[in-house]
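Beneath this line is the structure, given in structure tokens, with notes to follow.
With one protein chain withheld, the remaining protein chains of the complex are depicted in position.
Letters A and B mark the chains in the order given here, with residues in each chain numbered from 1 onward.
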Amino acid sequence: MLVDRRRLERSLLPVASVLLAFVVGAVLIVIQGKNPGLAAKAIYNGAFNGSEAFGRTLEKATPLILAGVAVIVGLKAGLFNIGAQGQLVFGSITAAYVGYRLKLPTAIHIPFTLLVGAVTGAGVGALAGFLKATRNVHEVISTIMLNTIIANLTDWLAGEAWQMKGQAVSRTPPIQPTARIGRIFDFPLGFPLAVAIAFAVWFLISRTTVGFRMNTVGANKHAAHYAGMSVAKTTVLAMGISGGLAGLGGAIETQGVVGHFEPLSGGNLGFDGITIALLARVSPRAAIPSAMLIGALRASNTKLQADAGLSPEIIDGVLGIILLFVAAPVIIRWVLRRRNAEPGEQVQLTTGWGS
Amino acid sequence: MSDVPSTQPLLEARGISKRFPGVIANDNVSLAVYPGEILALLGENGAGKSTLVKMLFGLYHPDDGEIIINGETVDMKSPRDAISRGIGMVHQHFQLVPVMTVAENVVLGIEPVKGRFIDMRAAEVSVRELSERYGLEVDPTAEVEDLPVGIQQRVEIIKALYRSAKVLILDEPSAVLTPQETDELLDIMRGLAASGTGIVFITHKLHEVMAVADRVVVLRGGKVVGTTCPSETSEAGLAEMMVGRAVLLDVEKTPAAPGEIVLSLADVQVRDDRRHLAVKGVTLDVRSGEIVGVAGVQGNGQRELVEAICGMRPVEHGHIHVVGTESTAMSAFEVNALGVSHIPEDREKHGLVSSYSIADNLVLNRFDDAPWAEHGIRRPAAVATTALELVKRYDIRTPSIDTHASSLSGGNKQKLIVARELSQDLKVVVAAQPTRGVDVGSIEFIHRQLVSARDRGAGVLLVSAELDEVLGLADRVAVMCDGRIVAVLPIEEATRERVGLLMAGSVAAAG
Partner (left out) sequence: MKLSRSSLRVVVAIAVILLVAFAMYNLWDPLKTRAVLGFAVRYSIPLMLAALCAIVCERSGIVNIGIEGQMLASAFSGFFVASALGVWIGIAAALITGVLTGMFLALCAVRWRIDQIIAGTVINTLAFGFTSFFYQQGKTLKGGLPEWHIPLLNKIPLIGPVLFQRGPIAYTAMLAVFVMHVALFRTRWGLRTRAVGEHPSAADTVGVSVERLRYINTSLAGLFAGLAGAFIAIESAGTFQRSMTSGRGFLALAIMIMGRWRPLFAAASALFFGLMSGITNQLQFDKVVDIPAQFVSMTPYILTIVVLAVFAGRVRPPAAAGTAYVKE
């Protein structure tokens, strides 16, 4: 009984976080002199009303699921992959290149393009893991730096080397139809793939020996070392997998939504991954509904602007507040007047810069 | 109670109690310490000694009872309150900032200032004065991390004296010292007492109590079970009081039957975390069916040696062979696969993943092997079967195998590690401080397990800072000092005095 109530309470925390963040969001809207009721209606119309709107939500959720599980894989191994953003962007531009440059039959072109996105993202992630494992460079700093480096690099690639001919702006040519991941009616076909991958990651982490290694390194790397596991290899592997998932998310975004690459076309997908990971309480399966929620908010972007007259940045504000509440459950407990915090409620990473 | 001085006590506890979730750490404890008196607080691990002194020093707040200092009832909220009332404490884990100098550590919190800046010159002068007056030789400008532990302990004492401590609480001060350094410490304590300081001396070593204490308060299960004087009792009497039953101070075992060499070290050199050479050329053989005890003061390279043998630390120079196979450059995983099991010194840090279940901890270093995993997929059912069997066989007291390791007591955590390590197919057991911080019942159990591993044909390398443990269990004693094995003695020749001299680096005793 007691255990059940605790479990219920624990799963209610993210829900309460989201609801409370909406309340704060409504207050922000009122401060701006706008109508929060209109905003709610815009979100409903933009994200859920009708198959087109809901399809858009799923479409937005697809790369977000992958960004979320990317961050989760890192967290499991005690690594904070704040660079999912850069890995995702890198995956989406390499996918765009392979997508427009190569001419292959659909059955090969789609999976090959996805693979290229995943592998290049994995390379960036593994580089950060390698720097951590061998040179003790903290992954938070190295991946942030890589984010900016990749932003510049892709800006140059899309504006020079891989630029579409006759274009003034930075963008690549459209990918071949053979590389596109389409939709059936309004249902984006990338979505089931992302869901399947989230389940695969769940299996990897909770059922396999590789997952056990990553968990152990994350929980106590000294014990992992003692038990004969290679902390360095596991660190590189976890960052590689994490980067690969983010890169795959970028490739799906290119192949399923944008159809080409241009800087900033992906927005802040990678950073949303952090919010999703914490909202999902670092569970790969729970990343699916978390990503759908944030996907819905992102999907209603244009409606918010058109119907409620709000600047789309309201979503960034609300997401920031959601992150605050899920990172600091103590605030929610205080609001709900429930004081008995429990161990393991908060995510703990490795500490400090040292080893 | 013949020698109780008639003056007012410096520090008195009256009926204090402290409860933690699930345990009563102190139950209605009373004691008093008078000027110039050395009061020994005796009790085994978990008896409540540490909790008691933490309350006397303001680190914990008692649930019931009162603390009286110089006749005045006090309500201390932090160590600051205790210090300002003349209570000083030397903690078991030194409370010194390693990267700062001796003088900086001594004055921290009450720094002398000249204008806006700390007057470091004045601080150094004060330290020098104190060290001369009480015979505590130390260089005030040295950085603490460069000092040996014995000297660091002096810094701790000076720190208390600098704060004009009238009562000095020493928490297990001899744990890190050689017998000779311990003798010096006891002399310092006598000198301090002669100058009027009251001393509360926490220990579980009976001979130290007999040597230095004026009075003894014995704690068991959080209660005071007796107060006595060394002149009115014996070591055996104290031991019985402490444990509550007659204890076997010796381990029962048959003479060793050494076989082939299972672990061979040849001129092994190892660096520590700070890249200093900590093991400076160790050559040693361990045969199957014998226990080789490594005696030595902590920090003389034992930890680095153990970690190098077990593949956790690179070997700088030399060779290690396990049953004829060179393992010098192997990883921890490969060394383990050769049949070397390792009971690590720091069980919380290395031995366990506290957020894992007992079952997962029991397969921590063989999760990858059949039947616990197949083709990279874990088999929770097989893990559970093994765990249930080991929990029963090694008497690990837990409600279930799914319980988190963090909720086990110290003794049961250690039994978990022993179960995991000794249930393997083994050739060599490397046991580092296997009974540190463990209750008497578990100590006896673990000692029997080590002897039984020996009798099954394993070679056991026992590293312990407890000289009594080494002398009680080992068939041969290797003495380690300053990164070298200075002598290997058959157990018959390893007397306390001789080993003690060797631990302190006296080559003459090697004989």
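Going forward, a residue touches a chain if its C-beta (ideal position, glycine included) is under 8 Å from a C-beta of that chain, and two chains touch if they have at least 3 such contacts.
Owing to the predicted nature of the structure, the values given are computational and were not obtained by experimental measurement.
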Item to complete: Based on the whole complex, identify which of A:40, A:137 or A:232 touches the chain you can't see.
Response: A:137
Worksheet item: Per the definition of touch given earlier, which of B:18, B:54 or B:454 contacts the omitted chain?
Response: B:54
Discussion item. For the chain left out of this view, which of A:179, A:217, A:278 or A:292 touches it?
Written reply: A:278
Item to complete: Decide which residue listed in B:78, B:195, B:234 or B:325 touches the omitted chain of the complex.
Response: B:78
Item to complete: Could you list which residues of subunit A touch the chain missing from the display?
Response: 28, 80, 82, 131, 135-138, 140-142, 144-149, 152-153, 155-156, 159-160, 271, 274-275, 278, 311, 313-314, 316-321, 323-324, 327-328, 330, 346-349, 351-354
Worksheet, complete the sentence: Interface residues of subunit B toward the undisplayed chain are 54, 57, 59, 78-80, 83-84, 89, 91, 95-100, 104-105, 107-111, 113, 116-118, 159, 163
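Throughout what follows, only the chains that are shown with their structure count from here on.
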Worksheet entry | Approximate Å spacing (C-alpha centroids) for the pair subunit A, subunit B | 47
Item to complete: Can you check the complex and tell me which residues of subunit A touch subunit B?
Response: 207-210, 212, 216, 219-220, 222-230, 344
Discussion item. Give the list of subunit B residues in touch with subunit A in this complex.
Written reply: 310-312, 331-336, 342, 344, 346, 349-356, 360, 364-365, 367-368, 373, 376-378
